[in-house]
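Complex shown without one protein chain; remaining protein chains in place.
Moving on, here comes subunit A:
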Amino acid sequence: MLRVVRILSCAAVAAAVWLSTLQLDHPPARRIAVLLLPLICAAAFGAYLLSALAYGLATFRTCPEELQALQTAAAHKSAVLQVHSKLLMARGDIRADEQATALQAVGAPPCGTPRRHSTQLPGAGAWRRP
């Protein structure tokens, strides 16, 4: 059964029960409570959503150290690529000029060049999510 059909079916059953309850003889105070029952349920649902949101925000971790770790990893990527390309050169899989081209293309300085640490990651990309 589709979710919307399930929700509407439950709402229809609840409405039928509520309407039939209204037809019964109640003392005035109870009649008012029955009349206000849909509003009370809506308010309770809203309170549930707000408390779930508050709990989620309270337990939502912020991890600035991960950004720092990623920046460090990015700064070291040239070393990783250099190690790989040295291994490939040792195996004879790539030539020295190919190694220089490959490193240059990914922003890594040629082997032997002093490393410059980047402090910001670039922005780009097309995909966004909440």
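Convention: contacts are C-beta pairs under 8 Å (C-beta built on N, C-alpha and C of every residue); 3 or more make two chains touch, one makes a residue touch a chain; residues count from 1.
Heads up, the rule we're going with is that contacts and distances are computed from a predicted model.
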Checklist entry - Which one, "AP complex subunit sigma", "Dolichol-phosphate mannosyltransferase subunit 1", "Coatomer subunit gamma" or "BHLH transcription factor", is the UniProt name for the chain you do not see? => result "Dolichol-phosphate mannosyltransferase subunit 1"
Item to check | Footprint left on subunit A by the chain that the document does not show | outcome: 2-4, 7, 48-49, 52-53, 56-57, 59-67, 69-70, 73-74, 77, 80-81, 84-85, 88, 93-94, 98-99, 101-103, 105-108, 121-130
